[in-house]
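Below: one structure in structure tokens.
Note that one protein chain is taken out, while the other chains of the complex remain in position.
The letters A, B and C name the chains in turn, as written, and every chain counts its residues from 1.
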Amino acid sequence: MTATQLTLMQIDNYGPWTVTPEPRREMDLQTMQSRLFADLAQFVGARGGYVFFTRFDNMVAVTNGLDRTDHELLQESVGNRYPVTVSLGVGVDEVPAEALETATGLVQNAGSAQSSDRSEAFAGSFHDDAADDDVHVAHFDVNDATGKYTDRLNEFDTFINIEQGYASLMRYMREAHGGLSFFVGGDNVIATCPDLSAEEYRGAVDHVADEAEVQLKVGVGSGPTAHEAGIRAKHALEDCRYEGTLVEFA
Amino acid sequence: MTATQLTLMQIDNYGPWTVTPEPRREMDLQTMQSRLFADLAQFVGARGGYVFFTRFDNMVAVTNGLDRTDHELLQESVGNRYPVTVSLGVGVDEVPAEALETATGLVQNAGSAQSSDRSEAFAGSFHDDAADDDVHVAHFDVNDATGKYTDRLNEFDTFINIEQGYASLMRYMREAHGGLSFFVGGDNVIATCPDLSAEEYRGAVDHVADEAEVQLKVGVGSGPTAHEAGIRAKHALEDCRYEGTLVEFA
Amino acid sequence: MTATQLTLMQIDNYGPWTVTPEPRREMDLQTMQSRLFADLAQFVGARGGYVFFTRFDNMVAVTNGLDRTDHELLQESVGNRYPVTVSLGVGVDEVPAEALETATGLVQNAGSAQSSDRSEAFAGSFHDDAADDDVHVAHFDVNDATGKYTDRLNEFDTFINIEQGYASLMRYMREAHGGLSFFVGGDNVIATCPDLSAEEYRGAVDHVADEAEVQLKVGVGSGPTAHEAGIRAKHALEDCRYEGTLVEFA
Partner (left out) sequence: MTATQLTLMQIDNYGPWTVTPEPRREMDLQTMQSRLFADLAQFVGARGGYVFFTRFDNMVAVTNGLDRTDHELLQESVGNRYPVTVSLGVGVDEVPAEALETATGLVQNAGSAQSSDRSEAFAGSFHDDAADDDVHVAHFDVNDATGKYTDRLNEFDTFINIEQGYASLMRYMREAHGGLSFFVGGDNVIATCPDLSAEEYRGAVDHVADEAEVQLKVGVGSGPTAHEAGIRAKHALEDCRYEGTLVEFA
């Protein structure tokens, strides 16, 4: 049974900081944000988790395999190396959206995202007994994105197509299944999902084709961690590529 | 008169690299991509430019102030420090979308994004005589995003709202004006635009409010570089905040 | 009983790479080297280990607490994100110099540091049962370095003093005790040591005062990992500072 452990990582009081004492150089903010994300990706990734940049000031991570001590260390280490701190909330649920609801609520209860009083809040419960179907990862990409878009359109028009496909998918997966889909670069979207059937994935792919006119395909894997589920999903996606199919399970 | 110099930065043959000899760890790819972006942000940003992560394997930069030598150095330095290389195309136009069309075409002409034969292609022409209205930057954010979304909804539902607003804005600005809008984290979108009136910005804000039910506001600045235009835009956005207005020019 | 697990991390075929096809920009090499070190410091440090930059192309790490799988992951992750790869050798011994002898021998047996045939070699044995006195860390610094040097001399003359003190200490500790001492910045030297008495540390401090005319003090701690031993050593060094003593044990 799916038991997805999700962590919300929220930079404390970031909005006000970016304009104090006056607006900071945008490229410094971009650098700081993306390096913080990269560090979290290394920390979480080396323990089997996945983290998504989401809005950069709020990042969402699948953290099955990381316990309380790991989270405390991550929080301390960020505080030692960055001009900002992060608050963390952790939730576990069969449905990823529910787990994030819990995680977010814990951070919100500790204070506003723009409160100067809240710093390094940390609350949550953890999933203890790992099982091989705890995490379900779906790795989507766009069919022949290079041939249809990247090599033909200007980059922004390519981006618009990918982006409209993503906007459609993220909403559908959230509403239909409580799955959370994240754009991860190129033409790739990775979703953390409950246990869904091939039929249900096919429904998502069809929905995006209809609504946004973007043809996706998807590989699906499960495992005790996001990394294990995700690697299986990547292999399944390679299968789609070789077989010419739209949905494959590992 | 607007003369926006845009650079397309495309990682060479990245898609195949990510799955050779078999799919690489996703968090390593995320780390590498976001650090490459951070490095480009520092390099370009320290010369007055802006770079946007876009799809990470394809990044778009406003490079007024950077000449051919700067671009060559950037390309060489990436090659010295990363397991991948980048190709660069540069175009100049009054309309950002046209500049990018030129820039993208130059890279496409050098070979496919997934060709193992193309490496470190570089072509383009540069804008020589800087003028104070070369670059127009519009900095949008969402009205009271923290109060309405971040502190109330779970992070993914907040993200959906921000994302739908962005998807609507990016398409509108592209189609109506040839402006290119980039999500830069939090509730912020930065656009490189031709010379537009307050009325035209108001039209964009209204369009997004109607289509996506997200209330934006926007500060606009111009300057010889993206940084100078952008800092003015940020100050104008602060003016919106204090005045309670939706469109302000620096 | 001390059981120090040491890992040698050697960049494969680095010398030739730095001059192929012709000499690369020095600042790119410096950037790449120091970021690789920083990444290893985060990876190893988050698992309780210490890594020292040593010569940057060869780094030495105290890796009690890291097992074979951790090492494999580190090696894979570097290969995914850098233009170079690393070979690893691991040894365990009561005397750190002996552990490093083993670790280095394993890497040397796999091929020359300048062989293009050797890539990602990995060999070694690991310390299984952690005990609280496995690792002994001594944290040295220079008495009143700021008042005597940093605030008075030009930075290079300060550096010469610190450096001569370090050169004296590193040689003494190696020869007298098989301890390995690493400069870690500022006026700090951290040594991984066998189980030594206060008298023996006093001997080292006196030796450096005599030979290099630099007055050190030292805090010593032990623990199951370098981090735990090291934090205790830092606290002991704070004790020296408050008590005006030259050697303190945690």
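Here, a residue touches a chain if its C-beta (ideal position, glycine included) is under 8 Å from a C-beta of that chain, and two chains touch if they have at least 3 such contacts.
Not measured: the values here are computed from a predicted model.
Q: Of C:Leu66, C:Ile190 or C:Val247, which sits in contact with the chain we cannot see?
A: Once the missing chain is taken into account, the touching residue is C:Ile190.
Q: Considering the complete complex, identify which of C:Asp28, C:Glu94 or C:Glu120 is in touch with the unshown chain.
A: C:Asp28
Q: Looking at C:Glu72, C:Asp133 or C:Asp157, which residue reaches the missing chain?
A: C:Asp157
Q: Check each of C:Ala41, C:Leu73 or C:Ala209 against the chain that is not shown and name the one that touches it.
A: C:Ala41
Q: Going by the touch rule given at the top, which residues of chain C touch the chain that is not shown?
A: Where chain C meets the chain not shown: residues 8, 10, 14-15, 19, 22-23, 25-31, 33-35, 37-38, 41-42, 44-46, 49-51, 53-58, 60, 97, 100-101, 103-105, 108, 112-114, 146, 150-160, 162-164, 166-167, 170-171, 174, 180, 184-187, 190, 227, 230-231, 234-235, 238.
Q: For chain B, enumerate the residues touching the unshown chain of the complex.
A: So the residues of chain B touching the unseen chain are 39, 42-43, 45-46, 73, 77.
Q: By the contact criterion defined above, which parts of chain A meet the unshown chain? Give residue numbers in ascending order.
A: These residues of chain A touch the chain that is not shown: 24-25, 28-29, 31-32, 35, 76-77, 80-83.
Note that only the chains that are shown with their structure count from here on.
Q: Out of every possible chain pairing, name the one holding the most C-beta contact pairs.
A: The chain pair with the largest number of C-beta contacts is A-B.
Q: Between chain B and chain C, two touching copies, which fits better, same or different residues at the interface, with half of the numbers shared as the threshold?
A: same
Q: Taking each chain's centre as its mean C-alpha position, how far apart are chain A and chain C in Å?
A: Spacing between the chain centres: roughly 37 Å.
Q: If you average the CA atoms of chain A and of chain B, how many Å lie between those two points?
A: A distance of 22 Å separates the two centres.
Q: Rounded to a whole Å, what is the gap between the Cα centroids of chain B and chain C?
A: The answer is 42 Å.
Q: Give the residues of chain B touching no fewer than two other chains, as numbers and ranges.
A: 25, 28-29, 31, 35
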